[in-house]
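A single protein chain has been omitted from the complex, and every remaining protein chain is retained in its original position.
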Amino acid sequence: MRTILFLLEKEFRQIFRNRSIMLLVLVMPVIQLLLLPLAANYEVRNVNIAIIDNDHSSYSRKLITGITASGYFRLTGYLFSYKGAMSLIEKDQADLLLEIPRGFERNLVREGRQQLFVAVNAINGTKANLGGVYLGTVIKAANDDIRLDLAPQQAGAPPAIDTVTANWYNPLLNYRVYMVPGILAILVTMIGGFLTALNIVKEKEAGTIEQINVTPIKKHHFILGKLIPFWVLGNVVFTLGLIVSRLIYGIVPQGSILLLYGFIWIYLLAVLGFGLLVSTFCDTQQQAMFIMFFFIMIFVLMGGLFTSTDSMPEWAQVASRFNPVTYLIEVMRMVILKGSGLKDIAGRMGVLTLFAIVLNGLAIFNYRKTS
Amino acid sequence: MKQLLTFVRKEFAHVLRDRKTLLILFGMPVAQILIFGFALTNEVKNARIMIMDQAKDQASRQIIDKIEASRYFEVNQYIHHRDELEKGFKQGDVRLAVIFPQGFDHALQHLHQAQIEVIADASDPNYATTLSSYISSIIQDYQSEQVAAAGHLPYQIVPQIRFLYNPQLKGAPNFVPGVMALVLMLVCVMMTAVSIVKEKETGTMEILLVSPFSPLMVIVSKAIPYLLLSLINVTTILLLSVFVLDLPVQGNLILLFAESTLFIITCLTLGIFISVKTSSQQVAMLISLMGMMLPTILFSGFMFPIENMPWPLQLISNVVPSKWYYIIVKAIMIKGLGFAAIWKETLILAGITLALLVISLKSFKIRLS
Partner (left out) sequence: MKEAVITTDKLTKRFGDFVATNEISFEVSRGEIFGFLGANGAGKTTAMRMLCGLSTPSSGNASIAGFDVYRQTEQIKKNIGYMSQKFSLYEDLTVLENIRFFGGIYGLSRPRIREKGEKLIKDLGLEQEAKKLVGALPLGWKQKLSFSVAILHDPQIVFLDEPTGGVDPVTRRQFWNMIYEAADRGVTIFVTTHYMDEAEYCNRISIMVDGRVKALDTPRNLKEHFGAATMDEVFYALARGAKRSE
């Protein structure tokens, strides 16, 4: 036990003396929390639309007014040929194009049915999807108006189902509220993981680990001596993050703060254990850096920060259950936004505890004092 | 020339000897392509929902059947009390609840007006919006069927939607060009910077610089292996995307490679610039990671929509080379456009490269004297 105190004293001194670490722990999270949520705004608004109106009728104008007045769309082109509209899409100046065919109004009145042609630039899936959905809603509303205009007595007749939608937990559909807890989760993971992985490897490169290995120090003491300082730093980053989200974004955790910390404590043990494990495999900082980067990248992408894990294929959903980051992102959002309690996240806590034990166990096992 | 070859050979030996890094270098694009291609989609599938059916009549049954039949939704549980809503959402796996009031069918038939309540977990706003609009359209479909059965609905406008370039709304067309930018950035900037700084740290740089070989050539020979590695990576990514993701290269392959080479040179120059300015590996890594990777991910537009950013960030995005490269690759690869459509972007990228080249050569000379 006394040995650990000496180890901790040494690690903390080295950390406080290293300016780039302090910068990484104190300044980076703040900058990233200020920048990333500003950038990570997936709100789909102002979908750029180009309209080809071949009809020039009062109904086609009604439709166009409906579209521009809806607030979802920005009219970036009003054209007369499909080709001209396509070139707007190619230049990324239009996301959607709507073609109103010649005879639109006449056919609608005479035949009671008329088609419209919509083409969506689907390279960006989310935007295409939502843009299409919005356009459908606007066209339906315009359709109802026109119908009321043409046949007032018939319009009210069919039974109407009114769908009332309520948005819980984020009634203003504010994207930042959703992203900030996720980004904080990534920051804690990156900083904790990288620092631990680089630390032991740095001692290997400097040769000081040899001097440690020739002492009677116990393996688990050494690993603990490395784990605890970065665990503390992880908590510092997390606390800083919570303060920034409170002050800048006004995000107040709905659930218990203590519960959040409890979860972070276990999570940090797991992710630092992973960093230590990686460091036992590597000989140079460059290697450690790349391997860590590789894994953290996969963890983050598969963790559901950007795209929901629900829509992943079966195998990916199974894989994401072995990804600690998935659990943290979920729990952060659950506790901070929805106010979930201990009972709701107990299962996830259990799994992470298991991760922590296995990863640290492997790190201790794989750290060789004798080659 | 012969001297240059000797140096290049030495650099290759260094790169090839470190198997672990090499594995990551080649494994990274493969893993990214597979993840982006198969795991990440914006498509909504099997979202778990709750249903609270207080009506239990014909209309509510029929609508529930339609919801259950849709591939978008998976009815996770039927609940009976409103307090169960909170519980379902808080446990985290239910995304939406549909509530039918008592006497739903009755109200529909006799009052011609009935209400369905939809409650979405809006912590993820886009997902919530998409789900509730899908539910709405299922309900609308039901209504149209009912009307059609009763007689017919007059004056229908039917939009026919066609998804261009990416009919299945896959993530791949958006991400593959992004992965290319990211991987090239990683290999060229970070690897070059770190490997040069490493030689500075160990002192071997001094030895190279006192050799009769010109210092500029020393740097060039360091960059060549990474240029080749990067071209291999570009090839791997393209092969994977064509044969594994079914995402063919629509445009001219030679043009694509030429533009990629230009971008690789931009990155190498950046890497050299960082290495001239820093003296420890850790600092070089930190700068490459935070100063280069982060802007690449942030500002190239493949993960974060640039048009939604506040204008200062949009302004900054213009000096990030990967943004231009991303636009170029998307145009050639996905849209199948030719040089005429991208000459402006190419010019900007070339301009940035030239500026970087001049700056790093200048600081390299200052360093030497």
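In this document, chain identifiers A and B correspond to the written order of the chains, with residue numbering beginning at 1 in each.
The rule we apply is simple: a residue touches a chain if its C-beta (ideal position, glycine included) is under 8 Å from a C-beta of that chain, and two chains touch if they have at least 3 such contacts.
Note that the coordinates shown come from a computational prediction; the quantities given were computed from them, not determined experimentally.
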item	value
Missing chain: touched chains present in the view	A
Full-complex contact with the absent chain, from A:S58, A:S81 or A:Q211	A:Q211
Residue numbers in chain A that touch the chain omitted from display	2-3, 5-7, 9-10, 13-14, 17-18, 206-208, 210-217, 369-371
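Basically, only the chains that are shown with their structure count from here on.
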item	value
Sites on chain A touched by chain B in the complex	20, 24, 28, 32, 35-36, 38-46, 63, 89-92, 98, 108-109, 112-130, 132-133, 135-137, 139-140, 142-143, 146-147, 150-151, 154, 156-171, 173-175, 177-178, 198, 202, 281-282, 284-287, 289-291, 293-294, 297-298, 301-302, 306-308, 310-313, 316, 319, 330, 333-334, 337-341, 344-345
In the complex, chain B residues that touch chain A	18, 20-21, 24-25, 27-28, 31-32, 35-36, 38-48, 89-92, 95, 108-109, 112-130, 132-133, 135-137, 139-140, 142-143, 146-147, 150, 152-167, 169-171, 173-174, 186, 190, 194-195, 198, 281-283, 285-286, 289-290, 294, 298-299, 303-305, 307-310, 313, 327, 330-331, 334-335, 337, 341
